[in-house]
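Below: one structure, written as structure tokens.
Complex shown without one protein chain; remaining protein chains in place.
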Amino acid sequence: MIQAQGLGRRFGPKRVIRDLDLDVRAGELLLVTGPNGSGKSTLLALMVGLLAPTEGEIEVDLPRGRIGYLAHEALVYKELTALENLDLYGRLYHVAERRETIGALLERFGLWEVRHQRVGAFSRGMQQRLGLCRVLLHGPELLLLDEPYSGLDASARTLVDDVLTEAAGARTLVVASHEPAHVRPLATQALALA
Amino acid sequence: MTTSEKYVTAAYLVVLAVVLLYVILYSFKLSRLEREVAELTELAQRRRAA
Amino acid sequence: MTYFADVAALARKDILLELRSRDTLPAMLLFVVSALVVFHFSLPSDASVTASTGLLWIALLFTALLGLGRAFTAEREQRVLDGLVLAPCDRSAIWLAKSLGVLVFLGVAEAVALPAYALFFGPVGWELVAAVLLADLGLAAVGTLLAAMAAASRARELLLPLLFLPLVIPVVVGGVGATVVDDPGRYLGFLALYDLIFAILSWASFEYVVAE
Partner (left out) sequence: MSLRNNQAVLLATAASVLLVAGLALALFWAPEDADQGFSQRIFYVHVPIALTAYACFGWAAWKALRLLWTREPRYDLESYTAVHMGVIFGILTLVTGSIWAKISWGVWWTWSERQLTLFLVLFLFYCAYFMLRFSVESGPRRANLSAVYALFGVALIPVSFLAIRLAENFIHPVVFTRDGPQMSGSMFLVFCVCLAAMLGLFASLYTNELTGKRLDARLRELREAVE
């Protein structure tokens, strides 16, 4: 599913990823750990294609439409409501029965009551949950989650655990996290970035 | 030398001047590069000695 | 035709954003009228028609610049552009939707500017309206691409005018020419040629501006 040989990425003079090899097969869960600034987010961005490698190469044999990417930000418009944001992404990803899928996801992540509220008024935790809805909206085969637990309260963390346990085995996952405790039992591969 | 001849030679001189200016700027660059290489070799030697 | 469905979805979002925040369009309207008023005072009483036409085009150019400066701010603040770039749709759909949005804003601003110009300065002929519409296409097409470029750089507000003005000199020439010369056909044709060339070039290269 994901292959990388001699993968490297530099931002101007600063090298973030150096000579990395990877092979993640379908259904696996890769856990990426490492301190801040060690290149976890960069690696995920390289996988999803937001960043191009400056050395080596990386290949993901999946079309963009089958990949879900959760970044630090929720990648949603502050001025629009939760529903409008998900509706936009639903159309762009050509999701069948868009309304029902969005309704179910909002319900599941406890955002149904606030669906007509501007995302600008959301707390950090609510925005993260909206991000999760956005990522799961089109049922991706590959899930790239960058710090899924950051900024979440206890109830939200169990939601993320459910997502992981449900997806493990069925989908391919790459999770970058500070607190790997939650994820380590499910991980089939681990990568520690210095 | 009529005024127009002065101007023509001025034009030729301008071209020459710009090319020379370019060469001079380029020599600054070369000396900077040389300093950098010297620095790096010294750094490498110290690294190998350590 | 999912391409146009994507463009429609993106354009719908842009209109929704503008209705919600209501900041770009009012600013453009106010700007173009105040610019015309300022120009009135900057023109000596015996100024020729060409001078006032020229000033109208300058006002339109900078109104477009104002609108373009706002074009990608929403996408940039929350890094939403990454979300759009990751969607399976063709990235030029983002450019087309945004250009249409800018075009609509420019059209509305001109719907106010041209009557104001007729009031303050002189008659507004059909060739001026035709030239303005044709010029809008070029300004929106090229401007949107340059706005995306500027959005990807550090000095956004500084960079956009520098990138924009040299590229739109032909639009001013075509526009002013079509209004002043008695046979505007050639100038309108030139504007159409400019729109065609630069719309295709912007459409084809937008992918490389937003993605690596």
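Observations on the structure shown:
By letter and in written order, the chains are A, B and C; residue numbering begins at 1 in each of them.
We take it that a contact is a pair of C-beta atoms (placed from the backbone, for glycine too) under 8 Å apart; a residue touches a chain by one contact, two chains touch by 3 or more.
The model shown is predicted, which means the values in this text are computed figures rather than measured ones.
Under the touch definition stated at the start, the shown chains contacted by the missing one in the entire complex are A, B, C. Touching the chain that is not shown, out of A:Gln3, A:Ser38, A:Thr54 or A:Thr188: A:Thr54 (per the contact rule at the top). Residues 10-13, 15, 51-52, 54 of chain A touch the missing chain (whole complex, contact as defined above). Where chain B meets the missing chain, the touching residues are 2, 4-5, 7-8, 10-12, 14-15, 18-19, 22, 26, 29-30, 33, 36-37, 40, 43-44, 47.
Residues 50, 142, 145, 149, 152-155, 158-159, 162-163, 165-167, 169-170, 173-174, 176-177, 180-181, 186-187, 190, 193-194, 197-198, 201, 205, 208-209, 212 of chain C touch the missing chain (whole complex, contact as defined above).
In the analysis below, only the chains that are shown with their structure count from here on.
In this assembly, the C-alpha centroid of chain B lies 44 Å from the C-alpha centroid of chain C.
With centres set at the average Cα position, the gap from chain A to chain C is 36 Å. Counting only residues that touch two or more partner chains, chain C has none.
Residues of chain C that touch chain A in their complex: 2, 5-6, 9-10, 12-13, 16-17, 20-21, 74, 77-80, 82-89, 211-212.
Touching chain C in their complex are the following residues of chain A: 48-52, 63-65, 67, 69, 71, 73-80, 84, 88-89, 91-94, 118, 134.
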